[in-house]
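Note that one protein chain is taken out, while the other chains of the complex remain in position.
Note that the chains are named A and B in the order they appear, and that numbering of residues resets to 1 at the start of each chain.
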Amino acid sequence: MPATHHVFRAQLTSARRREGFIFFLFGAATYFVLLCGAVVIGTIVVRGAGTVFQARAPFINTTFFTEAPESLHVFQYQGRKMELGDAAFRTFEAAHPDVAKGKSDSYVYSAGGIFPCIVGTVLLVVGSMAIALTLGVCAAIYLNEYARDGTFIRFVRLAILNLAGVPSIVFGLFGFGMFVIFFGWNVSLLAGWFTLAFMVLPVIITASEESLKAVPKGFREGSLALGATKWQTIIKNVLPYALPGILTSSILGIARVAGETAPIMFTAAYVVRDKLPWQVDKFSDFFFQGVMALPYHIYVVSSKIPQNEYTERVQYGTAFVFLLIVALIATASIVLRNRLRNRYKW
Amino acid sequence: MEASSPASHLLVNKSRIRLFGLSFDDCIRVFFGGNAIVSIIVLALITYFLFREGAGFFGQNRQNLTVYRQAGLEYIDFIRAQQDDHTALTRYLSDLRLRQFRHYTQEAKLPVADANAKLAVFDDFAGQFGDTVEPIRTLVSDLTEQASAIKEKFTVMEDKKEERRQLMAEGRKGDADRVIITPVNFAEELKPIIGTLPAYKEASAEFSRRIEQVLATAPVLPTPELQVRMDRFKQLTREYLSGFPAVVSHLESWDYAKPVPAVQALTSFIFGREWLTASFWQDWYGVIPLLVGSLMVSAVALLLAVPLGVGAAIYVNQIATPAEQKFIKPGIEFISAIPSVVLGFFGIAVLGQALRALSQASWLSWVPGFPYSERLNILTAGCLLALMAVPTIFTLAEDALNNVPRAFKEASFALGATRLQTVIKIIVPASLSGIISAVLLGLGRVIGETMVVLLCAGNRIAIPDFSAGLAVVTQPVHTMTGIIAQEMGEVVQGSIHYRALFVVGILLFFLSLGINYVAQIVVRRYRISIG
Partner (left out) sequence: MVITAPILMDTLPSAPTIRPATAPAPAATAPAGQAAPAAETLIDIDHVDFFYGQSQALHDVSLQIEDKKVTAFIGPSGCGKSTLLRCLNRMNDLIDGTRVAKGSIKIRGVDIHQADVDVIELRKRVGMVFQKSNPFPKSIYENITFGLRLQGVTNKARLDEVVEKSLRGAALWDEVKDRLNASGLGLSGGQQQRLCIARAIAVEPEVILMDEPCSALDPVATAKVEELIQELRTRFTIVIVTHNMQQAARCSDKTAFFYMGKLIEYADTRNIFTNPANAQTEAYVSGRFG
């Protein structure tokens, strides 16, 4: 008797075929999403690489990273097409008085670099994360270590949950109404810091609380049973073990802070600013100055100025650098998280 | 006993430092508690400052509507509406001409010149119909000037009042007294406008007579199908004519002094179908076009994101091999880290054009709305927002699927169910509440997203034309988030426009709170009890 004729022989029934087809669809959906993400990132990387890298040593377009945005002048000179940034164009004009005036086309923001934007973004991220981490970690400690269930805590949790759902543009309006107008801080770093910090606060609190929860109860009880005060227990025996988790999860918060445009549009970002943030008369001015920021710069160059082949370079270049920074932050968080997970096991 | 006394000493708390009756540990507790309250405070502050800046809108809007009435703008808009309706009819005619032209060139294969020649009669008819409105048009343009002048006078008076108030505030009473305020006597100013009523009646009668005349000369169209449209046009025109007496009675009963009810300041915002600012005539702050825009974009985004996100979650959770899971999950998480402004830029630079090019491909012409010409529209923005919403939906839905006890799955398999049957009949229903709340949170994310819609939705402030059916998604719209981001930087602080943007913000704020709330309710109420 042939072996294939037993009762359990697999048959290609219509149900099985349908199953195969539907599972294929699910798989296709998954890979389609990944493909879309890859296309977005790939396009920007490939086209941005042209601006950021160059064929000659040092292979990286240092001008793009170290200088401020300038207008680009394109003109014909002795039969050659010249492309010069604003400053270079002026020296060139001085040296070659025969350059026909008015014959050059100029394109705003298309030359120079994005150094002030990088600086501004870094300042915004550092300041707002400092505020958000302080507030968020302390709040998480309260919620996880001190709080006992009750109406008050339910309210706090509800507030955190709801705060997480507030659109970023509403945070922008709030920051504008409170810090810029009511406190009179104008468009400033300080206003941007607080707006971004409040926006990212729920993320930080949730991440910190999870890390604190992951610290075994035995650590606390053991410490308390040895006569440690609650404060000593938290400082010596809970926070040190939760801190790596808090920091890595918070890096995702950094990615969000760095990536948001809407909250800083009216609170901290300038379209263009000649001075760098540290070029201030007195120390306190530092906090009350607006800055340029990468995401806002992308918005400006991609929608506020006339589009042409020259602006495209700076658009893709800025987007690439921005994506690179955010991707680095995100990857760092994932790698760190995995490493710490392996190191701290209890 | 010698041991007992030191023991009681040690147990009793005496030496600890106290501050306001609180021990050191209590102080720390209070400090941390203070931080926990911050989120409540922030939420309260958001509400407070949105209302602080936005609440003034309703008073100003009522004033805005009052001036609209008192300066006679409302009166003139009755007549203008008549003119606009006529314009709509002429547009119907030009559409009809296009259809005929297509018929002649494509089906009858006539050369363009011949086709145009064939249409000469129709063109003559359409031209005459278009001219009929002339008497009304002249009247409206005269009246417009007069009403604008009255409104201008009123604005000047308000400015002077403001100037004087400021001078008084600065304590310069002398200067303040020198500011001359000439009150506007609306009754007097309006007389010439209202006085045109007989002239209007005459013009209107003339208008209606001319339409009748022209209508009688309507040509017969070549195909029955086109003739049906012509008949439809005639019917529409008759309906239009029958509306004339109503306009007259509106004009006759119109009273400039009739107060604008306070609630209208609110209803004209919530139900207003026009968002028109910095207009020479009258500003309107109706949120409907923006709300519809936001909802349309979100609907398209969710329509794409829900199947993809939930499908991917089911795939990863139930079907994928561990090796696949290892790169799919971080991959999708990584997509969520792409900043929205970068996605928006991608939409402007690449996706808009790509989709339009796709729509012009001949093999896709059966798709409703294809081909289209607007590069930035609901579809473009919706696609990008879908990409933003997928990671949110995926992560939360995957969590929900993960929470279904293994026992359910095993029991189902033990009964001889296939994997598909298990997924559809057991796993998905058991985690449905989680999936629904994932979708709702995805909606919250999408509706509150700013940069993508600002860059890619097309920014045309109008209610999309739903009569186009599914093709509506190829129209540009503006959104609530987009309008705030776009106009906030350009408005005068404290102006009605500025406050209107804050009111849009309030609406957005409560909308997102509402979505959040429903998501929580869904999770709480329909959670299956596990263990």
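The rule is simple: a residue touches a chain if its C-beta (ideal position, glycine included) is under 8 Å from a C-beta of that chain, and two chains touch if they have at least 3 such contacts.
Quantities reported herein were computed from a predicted structural model and do not represent experimental measurements.
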| item | value |
| --- | --- |
| Full-complex contact with the absent chain, from A:31, A:77, A:219 or A:286 | A:219 |
| Candidate in contact with the missing chain, chosen from A:122, A:228, A:243 or A:324 | A:228 |
| Where the unshown chain meets subunit A, residue by residue | 148-149, 216, 218-229, 232, 236-237, 241, 344-346 |
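Definition applied: only the chains that are shown with their structure count from here on.
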| item | value |
| --- | --- |
| Gap in Å, rounded to a whole number, between the CA centres of subunit B and subunit A | 28 |
| List of subunit A residues in touch with subunit B within their complex | 15-16, 18-19, 22-23, 25-27, 29-30, 32-34, 36-37, 40-41, 43-44, 134-136, 138-139, 141-143, 145-147, 155-156, 159-174, 176-178, 181-182, 198, 201-202, 205, 229-231, 252, 255, 258-262, 265-266, 295-296, 298-299, 302-303, 312, 315-316, 319, 322-323, 326-327, 330, 334 |
| Contact set on subunit B toward subunit A in their complex | 24-25, 28-29, 31-40, 42-43, 45-46, 49-50, 52-53, 307-309, 311-312, 314-316, 319-320, 328, 330-335, 337-346, 348-350, 387, 390, 394, 418-420, 441, 444, 447-451, 454-455, 481, 484-485, 488-489, 493, 501-502, 505, 508-509, 512-513, 515-517, 520 |
